[in-house]
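The structure appears below as structure tokens.
A single protein chain has been omitted from the complex, and every remaining protein chain is retained in its original position.
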Amino acid sequence: MNLIEFNLPLIALIPFLGAPLAAWAANLNRSASAWTAALVTLVSLLFLLPAIQLPFQGEILIQSWSWLPSLGLQFAFRLDGLSLLFVLLILLIGLLVILYARYYLSPKDSMGRFFAYLLMFMGSMLGIVLSENLIQLVVFWELTSLTSFLLISYWQHQQDARDGARMALAITGAGGLAMLAGVILLGNIVGSYNLTEVLAAGDLIRQHELYLTVLVLILLGVFTKSAQFPFHFWLPHAMAAPTPVSAYLHSATMVKAGIFMLARLFPALSGTEAWGWLVGGAGMFTMVLGAYTALFKHDLKGLLAYSTISHLGLITLLFGFSTHLAAVAAIFHIINHATFKASLFMVAGIIDHECGSRDMRKVNGMLKYMPHTAVLAMIAASAMAGVPLLNGFLSKEMFFEQAVTATDGSPLTWAIPVLVTIGAIFSVAYSLRFIHDVFFNGEPVGLTKTPHEPPRFMKIPVDILVLLCLGVGIAPMILVAPILSVAVSASLQSAPPAFSLAIWHGFNLPLIMSFIAMAIGVLVYFNRYKLFRWHDENLPRIDARILFNMALHGLLVATAKVSRLFDRGSLQNAASWVLLTAVLAIVYGFIQFNSPLLGDRELISIDWLTLALAAFVVITSVLCAVLHHQRLISLIIVGVVGLIVSLGFVKFSAPDLALTQLSVEVVTIVLLLLALFFLPQHTPQERNAKRMTRDIALSVSAGVLVMLMAMAVMSRDYAPISDFFIQNSKPGGGGTNVVNVILVDFRGFDTLGEIVVLALAGLGIFAMLKNLRLPAPVRDIQGREWSQDPHPPIMQTLTRLLFPLMLLVAVFVFLRGHNLPGGGFIAGLIAAVALISQYLANGIDWTNARIKANMHIVIAFGLTAAVVTGLVAMLLSYPFLTSTFTYLKWPLVGKFEIASAMAFDLGVFLVVVGATVLILVELGKLSHASHQMRQQEHY
Amino acid sequence: MLDIILSILIMLGGFFTLVGSLGLFKLPDFYMRLHGPTKASTLGVGAVLIASAVYFSTSTDEVSLHEVLVTLFLFITAPVSAHLMAKAALHIRVRQDKRTLNKSDQ
Amino acid sequence: MEWIVAIVIGVMTASGVYLVLRARTFPVVLGLTLLSYAVNVFLFTMGRLQVGQAAIISPDAHAYTDPLPQALVLTAIVIAFGMTAFLIVLALKARSELGNDHVDGLSYVAEEQTVKSRQMAGDR
Amino acid sequence: MLRKVFPHPLLSVSLWLIWLLLNNTVSFGHMVLGALLATFIPWFTSSFWQEKVQIHKPWLLVKFVAIVIYEILVANVVVAKLILTRQEKLQPGFLHVPLELKSPVAIGLLANTISLTPGTVTCDLAEDEKSLLIHALHIEDAEATVADIKNQFEKPLKEIFD
Amino acid sequence: MSSVWPVLPVLLPLIGGIVLLFCRLGGLPLQRSVSLLFTAGLIIITLKTLFVATTAGHQVYLLGNWPAPYGIVLVLDKLSALMVLLTAVLSIFALLYAIAQDTDKQGEDFHSLFQIQLFGLNGAFLTGDLFNLFVFFEVLLLASYGLLLHGGGRLRTRGGLQYVVINLIASSLFLFAVGTLYGVLGTLNIADLADKMATVSADDQGIVAAAALLLLVVFGIKAAIFPLYLWLPAAYANTSAAVAALFAIMTKLGLYAIIRVHGTLFSEQAGPLADLHIDLLLWLGMLTLMLAVFGVFAARGLKEQAAFLILASVATLLVGIGINNSAALSASLYYLVHSTLIGAAMFLLADLVSQGRGSYADRLRSAPAMSRAILLGSLFLISAIAIAGVPPLSGFFGKVLILDSAIGHPFQGWIFITVLLASLLMMIALARSGSILFYQISDEEENDGAALNAKAAAVMMALLMLSPVLVVTAGPVTMLTEQIAEQVSGSQAYIDAVLGQTAVTGK
Partner (left out) sequence: MLEYAIIIAFVMVCAALLLSLYRLLAGPDIPDRILALDTLYINSIALLILLGIHLDSMLYYEAALLIALMGFMGTLALSKYLLRGDIME
């Protein structure tokens, strides 16, 4: 087992695996989480060891596995100089932050949660820098947004922590999505998402028509992550996070992810004018703006945040220069900034921890309370200001040099060194403020506690970092040159340019710029109060958080408004949208083609009987709509419409339809009457004329369209499959009633579904009516008492007389169905009506006492009969529902047919009876219950 | 001959059906209108049914008597309907023609 | 003749749609019933209109009506019945639980009350 | 035993006949099937018919039916005339017909008969089931009308059923 | 003899439903075990079905032994096999959750309705006949009405009423459309219709297109496409969690129907009629996506938010289908599997949260701390990540697959902007609701919520865990979806298989 074959993914994944462990360890004791986290970090580091020398040997280690081949997504990791540098930064500074955080967090903070989040973040960062596949890189990229959300909102009870976290998530998340789009485009331009291919395809990319789109999208990701103007505003608000988080995320890691991408994609994207303007422009502006703003922040962390923004701008600007030496300077400054900024954040945390405040107007003269810390802070801040013998000085000199070389003499380019110097001036000024305003400048004001040195272990990480600042500043060639060299080489995808990290480059323009910056910077600092006043009076205060929250709120209101524009929670609204869409769909579909509306089939001549029936239907249906306010009347009219429609079916040779329609009609009237009892008898008039117009327009256009569609079809010839049914009905299905044979045989499966629907209706209604109570009206619509005669005897007697007759007719209709109009449905409905007539005439109690069948079980038996009929065929290795029939000849009785379809039809019959009776009787019982209620009230 | 009988029966049926509905149309109050359809119409239908029975008995070689059943069912159901409608009308006190004897409003 | 039937379908559809768009449950149910009549006739006419054709196989029939749309309509009728039954009971349930028979239920109670109070103010 | 199989023999016979009528046939197969149904359906519905329906004079029933049909025919013509011609001279009214019948079936049949014969419609049965309220389209002599009904219809029914 | 695999996933739940009707007499414990047994059986059968579908070609089952286009056929292909398997997997979680939360105790016949719902779904996925599809739509709708209203309650009834009425209108439209297609083409079998589409005369194209688009509206109502989605939020947000979870598949059924019916009918063999629905789908998809996300943003409760998230997933799928290439279809299917399972998980989570917050329920307002807030918060975070399409969970990969397939599409810019903007807005909205629900704790009152139902939470977690599983197995899963997309993208094989299937001899 060769570790070198799969150690890279482990480096990134181990922190994720360790996160739950750290969370769990919190149950043991307060330190356990921290030690677990540290251990996990060390293990990750351990897995780096086998490969750590490879970049120095000029090798790129790639480990990849197939993951989502159709996307070109591989589970692929890459270790080269650049990744190595970042892995080391992430892990080593991570270790220091863990140590620091152990002592920083207060007893009431959850250690488990903190270190779990921190480890997940660490893993995400490692994933970014180690990814070989760009999609995978984006995955980790977005993970850093998510985990940083968790870390920033760690103190979730604080409003500003929640807001800051959400703002960071929104901005960096948005950038991540843009980057995703850019990466997808990039991958499709190159034909691969793997860095190896992408980095080799720089020319192809730069010449592609989508280059600019890709560049902008990816830069959106970079700029948001690295807090470049105009996306910088989230970073100061992310300072609501615990300071270790800031020290880690906002100095060394997360914000550097964007910079990392610049370094990573440098060979693929850089070198164009667009790159120069976009990257350089953003960097320049950000650098100056950040430096300027930092000076005016009274909050220590605020100062550091804007300082970070400024330094990130500096690095971005360097990449914007597109030269190899600028890249060297950029990467060098990445290292330096990480060390001094992390230590400064830690110092700020110590001060906050000890003073209970980070306000520089209150915190003064700390030198005598915490001299050790003060020394550390002064060194680190000097590094930040670019004081010689410290690491910041070296990279800053390189930066100045690049700024100078970037000018080609034109007035515009001369602005570059000028602006750079201005940035440096403010940088010196705020660094000075960090030192002077905190550790000197008199006595503290209004602190709640007396500050003193923090616990020893809280200072150790700072010690180490500050030593590094010093070390690098004094002996850069020994300490950083090797790693810097391989990192640059990896970033440029070529041999690194010759560079020298000498402390003394002679007396040159950059050095002059440094001196100017120092001098004016000091001057600016000591005139700061005037400046503060000027700043307060003349510049508007823009609080990004307020703006962001306003934007968010505006978005909330706007989305709600747009949402409600369509979704008003109103059925009529929803229904009219549906109908309108249907109308438009038909029209749109039709007019797309140049087809005539009508065909040339010969129409049959008008006969006046049909005309009369048609007139009847037209009048009644319109009246039904017009008179719908009087509900009972409209119900009667609907009954008439149904009757005439069934007459029409008879007229047009569809007796089965007529029979079914008639029977359903009767049942429907009873059903609706049962329900109407509990509803208002009258629908109030509507007053909304606009809606009436809309509804009428909609219904008329629907009617006209349906009419035209019907005509369009009826006026055309067609070649239906029905001839098959007519020819096979008798020989294949054993019946002469083709419609019935279709129902029970050719398309028996439809019928099975249909009886299931009916059964479901029964079950559903049964369930709905369970425990439903509605007050039964005591008087009718005109205020009359109900009749005292619930079961008129004449009706009782005669319906009882009819009962056996109806059942007989039901059997008759059932048995002949296969050959003549009729069948299980109609028979079922007749039988159901027979039963219901008994309920109607005699009442539920009386009738239930005589019909002992449980309708649930009748339905179940019906379904069973139908399904079993189908299954028997399967047992005989025919498909489900295959029917068979035979003719028997019995003595005397003669020849008669036995068809399996009859068993199926019996199932239909039973379900129809069961469901219909169940529905109506359950509905009837509703009033039954109400009547009992009413009677109880009487006595 | 048969044709004539059939024609008479059919026209008679049509006529009585029409008369029933005419009554429904023009009689002045509900109770009076009730008479039309329950009787004139049933007779009309009866006549048509007899015509049908005769027609199908002669036009095919089998005797067709099942039309009788329609009449039978109608004779059972139509009066029940009429009774119940009248009962309902009495209950809700439908207007009665001013000529009505023994007005039944109590 | 086709035009006549088509007009009938159209008018039933229009009336049905109009009722479906009403604000109370009961007219909606009636509207759906009318709409389903329209659908059934429409579906039926898709087999073209035939007068006096045989619907039953017999040796002396020359032509038959298209049986398939009829079978479809039968299925549709039964399904529509089940649906209507379900819906009307649901309307009762809504009446019981929402306290009114407005298809939009709760939200319209308040609106109606304001209309009522405005009316009362107007009456005075 | 026989009573158990045929709780209502008259009903069974009627059903059998109706079955044959329905099927428009006298084939043996249908006679057998009809007999089965005529046995099964009364048995199934017997619980709805607790009181026995006894027919004392079957032939009188036949005669009664004939009279009724005749009355329907004759009176229909009369009513048709009334509707078509002199409707403004119509003298409608309500009448009470006191009842002697006890059997609900008999009362039901009487009510139906009254309704079927034109000119009169049964509107209500008194709560004590002792009288029928009927509406007459045209009353010339109220008492005579009531007497007619009692004689022509109630008397035979009473003999048949009570 | 054709294989029985197409019919088994349909028959098993039907038999289950009937058996459960008899089990009414045996009490709830019996019903639960029987229901679980049948659902577990369904998973086994559908797994086998998927295996059969991927190893063999189209499996055509002639119901009643009548050949197509005369009889009704069931067609098992890779797509339908995937759908029935997905349904089965989803249903077992929904069922377990319903049992854990005693949802089935709150009304009558829950288990019967549940099984018949599965019958309807599987039938709709497998049928090869347009009218039979209508019938199955009705079956599953009526079952869904029953389930939706199960237990009752004011809001539930209100949402249910809208759902029912809209679907009844949809049913009418369906019949108009099917009728017209039959009236012109003379057949109901999907393969036969597709076959005849090639020979539609120029004079008939208009009416066929009108019917086809009307049919699209019908499926669009089920799938909840703009502006036909208005029934969805209230219906899904107010029903019981188990039912809402199961319903995650219902909207997908509408999409499936579009792929199956419109995809087959208007494939390249349809000549001038080919792809007549595609551009509409794309634009409506993008519009729906934006409105869905607005809904997510504007939602007042977590359940409503979940409903809009379902809507957003449907819209994303529409965009995928609308891109109209094999890769996009494959991507959409991956996303479909993901969004169905995770959408369901979201509903279950919303229910758990709602229970934990007592009288505050799922409203997005600060409430007293609930029990096991960290666990629920973490689950929320994971669900939100998955459903918003944020790395590293399955939603992200689904979206990336869709976007990757959109490259080269004439409207690729719009597609990218819409999909990514939607992701962002969802992320922000979910961060907001998570922050309100889990961070913003008001200390003024005591929490009156119930303790976390451990069993129910376990079911939810198990369902949620399918998201990482989908990430890890993305390779094989997309291999399957690619096969499916390949099989679906040409309709000739489908047509040949259906129309070529011969009946069992001896008849």
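Labels A, B, C, D and E are assigned to the chains in the order they are written; within every chain, residues are numbered from 1.
One rule holds in what follows: a contact is a pair of C-beta atoms (placed from the backbone, for glycine too) under 8 Å apart; a residue touches a chain by one contact, two chains touch by 3 or more.
As the structure is a computational prediction, the values presented were derived from the model and not from experiment.
Listed by label, the shown chains that the missing chain touches in the whole complex are A, B, C. Touch with the chain omitted from the figure is made, among C:A55, C:V73 or C:A91, by C:A55.
Shown as candidates are A:K651, A:R716, A:R747 or A:R800; the residue that touches the absent chain is A:K651.
Taking the whole complex into account, chain C touches the unshown chain at residues 52, 55-56. On the side of chain B, touch with the chain left out of the figure occurs at residues 3-4, 6-8, 10-11, 13-15, 17-18, 20-22, 24-25, 30, 33-34, 36-37, 41-42, 44-45, 48-49, 51-52, 55-56, 59, 64, 66-67, 69-71, 73-74, 77-78, 80-82, 84-85, 87-89, 91-92, 94-95. Listed here are the chain A residues that touch the chain not shown: 608-609, 612, 616, 619-620, 623, 632-633, 636-637, 639-640, 643-644, 646-647, 650-651, 653, 655, 658-659, 662-663, 665-666, 669-670, 673-674, 676-677, 776-777, 780, 786-787, 789-790, 792, 795, 799, 802, 805-806, 809, 813, 820-822, 826, 830, 833, 836-837, 839-841, 843-844, 920-921, 923-924, 927-928, 930-931.
Please note the rule applied: only the chains that are shown with their structure count from here on.
Set side by side, A-B and A-D show the greater C-beta contact count at A-D. With centres defined as mean CA coordinates, chain E is found 17 Å away from chain A.
Centres computed as Cα averages put chain B at a distance of 57 Å from chain E.
We define each chain's centre as the mean of its Cα atoms; on that basis chain C and chain D are separated by 40 Å. Within chain C, contacts with two or more other chains are made by residues 20, 25, 28, 38, 42, 45-48, 68, 72, 75, 79, 82-83, 86, 90-91, 93, 103-104. Counting partner chains per residue, chain E has residues 131, 135, 138, 142, 145, 149, 152, 161-162, 165, 169, 176, 179-180, 182-183, 188 touching two or more of them. Contacting chain pairs (ordered by label): A-B, A-C, A-D, A-E, B-D, C-E. If you check the complex, the residues on chain A that touch chain E are 66-73, 113, 135, 138-143, 146, 149-150, 153, 156-157, 162, 165-166, 169-170, 173-174, 177-178, 180-181, 184-185, 187-188, 552, 555-556, 558-560, 562-564, 566-567, 569, 571, 573-575, 577-582, 585-597, 599, 706, 709, 712-714, 716, 718-722, 724-725, 728, 732, 745-750, 752-754, 756-757, 759-761, 763-764, 766-768, 770-771, 856-857, 859-860, 863-864, 867, 871, 873-874, 877-883. Residues 18, 21-25, 72-73, 75-76, 79-80, 83-84, 87, 90-96, 111-124, 133, 135, 137, 139, 142 of chain D touch chain B in their complex.
Interface residues of chain C, counted against chain A in their complex, comprise 1-31, 33-34, 37-38, 40-42, 44-58, 64-68, 70-75, 77-79, 81-86, 88-93, 95-96, 101, 103-104, 107, 115.
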